[in-house]
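Only a single protein chain was left out; the remaining protein chains are all shown in position.
Think of it as A and B in the order they're written, each chain with its own count starting at 1.
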Amino acid sequence: MGLIEVRWHGRGGQGVVTGSNLLARAAIQEGKYAQHFPEFGPERAGAPVRSYTRISEDPIEIHCGIYEPDVVVIIDPVMSRYTKDYCYGLKPGGDIVLNYIPSGDDEVVRWTRNNGYKLHAVDARKISIEEINREIYNVPMLAALLRVKGFCKMSTLEEVLAQRFKDKVLEMNLRISRRAYEEVKTIVG
Amino acid sequence: MSARKLVDDVLKGRFTYKTLPIAAAIPNPPTSLENKTGMWRVQEPVIDQSKCIKCLLCWTYCPDASIKRRDDDGVEVDYDYCKGCGICMTVCPVKAISMREV
Partner (left out) sequence: MAQVQRIAIMGDEAVALAVKQAKVDLVAAYPITPQTIIVERLSEYVADGELDAAFIQAESEHSALSICVGAALAGARVFTSTCSQGLALMHEIVYAASSMRIPMVMTIVNRSLNAPLNIHCEHGDVMPERDSGWVHLFAANVQEAYDLTFIAFKLSEREDVMLPVSVNLDAFILSHSIESLIPISDEDAARFLPPREYKLALDFDNPITHGTMALPDTYMEFKMQLKEAVERAKSVYPEIVEEYARISGRKYWYFNSYMADDADAVVMVLGSTYGTLKTAARELREKGLKVGVIGLTMFRPFPEEQLVDALKGVRAVVVMDRAYGYGGLGGQLYTDVVGALYRNGIRIPAKNVVFGLGGRDFKLDEAEAILKMAAKGARDGGFDTHVQWWGVRA
């Protein structure tokens, strides 16, 4: 594994920054090197926000933004439907992870295939509502990312979650992330 | 170094940056005890003890803490340090303090 760069999209309040944060923590927990940094501006719930993760087997010395990510994760289900708008700069052959499951004849599937990208999808919104009657997307989307890209083991994510959350919140996050890990599908491989 | 010597050395220019206390922190205060300022005055207060009502206003107001308070709340002037400003005379409600030429 060389240097992997991930860009996260979502809305203020959805835990975009925490998703990226937890990925970096899990990677470092496994002995890899990682870097997480949010994009800061005025904090407004609902506004589109981005966050970034770098992962590598070697020390990461670079300190600048990510403009050509290997992976784009869109954790907001509505933004997920505007896939193209958020995949700028995605490297050829790069991966996209969406929080809604497009049907086979959706335009996004054709577009992804034509551009040589890979497309993965999980309905984290549905899972979250069904399991805990709340809408938490970031941790299940991270679990889905780990399943399709294998950056870290799911068990490592669970350890990191246990360091960060406890009791009911931990239990809820574990439940929805395990289901997202199982249910994520690769639409375009 | 004694306070006396520090004051003398500075007043007489017998010092270098290496012999002065670090950061002008004076390790042997109060050096003011060695620097009697009473010689600065051109007038000095005199207290008429027969008029004094022991109200302590002069003791309160003296900017140089040069009114000494006795156990019975009577007052006297510390001529070692009094600079002769006359504030004590001004605040005395019974005009017990007057100024005289040195």
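Basically, contacts are C-beta pairs under 8 Å (C-beta built on N, C-alpha and C of every residue); 3 or more make two chains touch, one makes a residue touch a chain.
This structure is a prediction, so every number in the text was calculated from the model and none was measured.
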Which of A:Met1, A:Ile62, A:Val78 or A:Val169 contacts the chain that the document leaves out: A:Ile62
Omitted-chain contact residue, chosen from B:Gly13, B:Pro63 or B:Pro93: B:Gly13
Where the missing chain touches chain A, by residue: 21, 24-25, 27-29, 31, 33-38, 40, 60-65, 67
Chain B residues that touch the omitted chain in the full complex: 10, 13, 15-18, 20, 22-27, 29-31
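Note that in this section only the chains that are shown with their structure count from here on.
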Euclidean distance of C-alpha centroids - chain A vs chain B, Å: 76
